[in-house]
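Entry: subunit A
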Amino acid sequence: MVSGEKNSRPVVEVCNLRKEFVVSKQESRVAVAGIDFTIQPGEFVGYAGPNGAGKSTTVKILTGILRPTVGKVIVAGLQPWQDYPFRLSDWRSRWIQWRCGRGVRQELARRTGVVFGQRSSLWWELPLRESFDLVRDLYQVPAEVARRRLAALNEALNLGPLLNQKVSTLSLGQRMRAEIAAAVLPRPAVLFLDEPTIGLDVEAKATVRQVLRELNAREGTTILLTTHDLDDITALCRRLMVIDRGRLIYDGTVEGLRNTYSTERVLVVDLLDPPGDFRVSGATVIRAEGARRWLSFPRDASAAALVERVLAAYQVADLTLEEPQLEDVIRRMYRGELTGLGEKSAGPAR
Partner candidate 1 sequence: MGELRCYRRLARAALRADLEQPRLFWSSVACSAVASSLELVGIVLLLRTAGQIGGWNIYEVIVLACLTYCSLSCHGAVAIRIYDDHFRQLVFSGEFAQALTRPLRPLTWVCGSDPEFRVVGRFMVSLGVLVWATSSAGVRWGPVQLGLVVLSIGCTILVLLSISLMGASLALRTGQGITFTEAIVGSGISIATYPAQIFDVALRMLTIYVLPLGLTVYVPTLWLLGKDGPAFVPRELLALVPVLTAAFLVVALMAWGKGVRHYLENGGE
Partner candidate 2 sequence: MVSGLAVNLFVGLVLTAVYTALYSRHESLVGLSRADALTYVWVLRALYSIFYVPWHWTIATRIRSGELAVDLVRPRDAFVSLFAFDLGRNSAQLVWTTLPVLVTGMLLLPLALPDDVLGWAAAPISFLLGTVLGFQVRFLQEALAFATPSYRGLGRLTLLPLYFLAGFIVPIEFFPAVLRNFAEATPLFGLLTAPVRVVQGRDVAWSLAVQLVWAVLLGLICRWVFSRGVRALELAGG
């Protein structure tokens, strides 16, 4: 399943996806509360959200290991979960769905690649080469195709010297490169990555990011990157989806998010004698730590005028002017301070 084939149709289509976990006879927990999105071939999408927001639930549904309560999901041209109401009472349709479902799940597995940051999918005690051979055999990649593909991947990811080493002896960075290679060896239509740079040092992170960037740019692999690391997102993703409490609160470009936010700048003030009530007109205190205050003010407003006002009213030790960080945007989104920023959720805003 080459990702370039489906130029017109999206690789991932999610429509009114909802997942409720039954906690007890009376209670159920809503993990995903009705989200919609599509991913076109060749996109590199970041997927962020606080813990418990529904990120991993969504990805589990997309990779075929969790059944949604309601919703239409199409991944790589397959519909792993037929749309059906919450409690199926019709035994026959359940049976049919299960039978077909199993075959569809296996085909979906063949067309998608998954890399978990914390779980290895390689064969620990064997040389790396054998892991690739196993992937080739299990995914039924023709030998010649596999050989050429591996040669290309080995070169791109610099895996050559590692091929004869046992996977257990590889460093975390080396192993992550190998995991990515193994995941894309069968040329999946879409690659799901879950925290791939977690625990890596700066150098290794840079390498992995480079690898992913190239995979997406040169081969057009569609990638969904689930991560807490916003540097990954800024470095790699054009598009970002943010989920919180089961709803998509943002679905747009990273640039768009930053540009939208950068209507505000931040003045960091270190006060000599922090008062209980620190207020300055024309600015909002967004953070306070010890003697330091972070003031957010509109971009068009004059920073100099603000500084003057601060200096006039308070004793200041030092000042810095900050450009907005993506992390702050996200954090504020999680805290619910920035609603209405390109929301795409189906339901009403929080």
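We adopt the following convention: a contact is a pair of C-beta atoms (placed from the backbone, for glycine too) under 8 Å apart; a residue touches a chain by one contact, two chains touch by 3 or more; residues count from 1.
Selection criteria: all candidates are chains of the complex that A comes from, given by their letters.
Remember, it's a predicted structure, so these values are computed and weren't measured experimentally.
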| item | value |
| --- | --- |
| Direct contact with subunit A in this complex, candidates 1 or 2 | 1 |
| In the complex with candidate 1, residue positions of subunit A that touch it | 21-22, 57, 60, 63-67, 98, 102, 105-107, 109-110, 112, 114, 116, 119, 121, 123-126, 130, 134, 137-140, 166 |
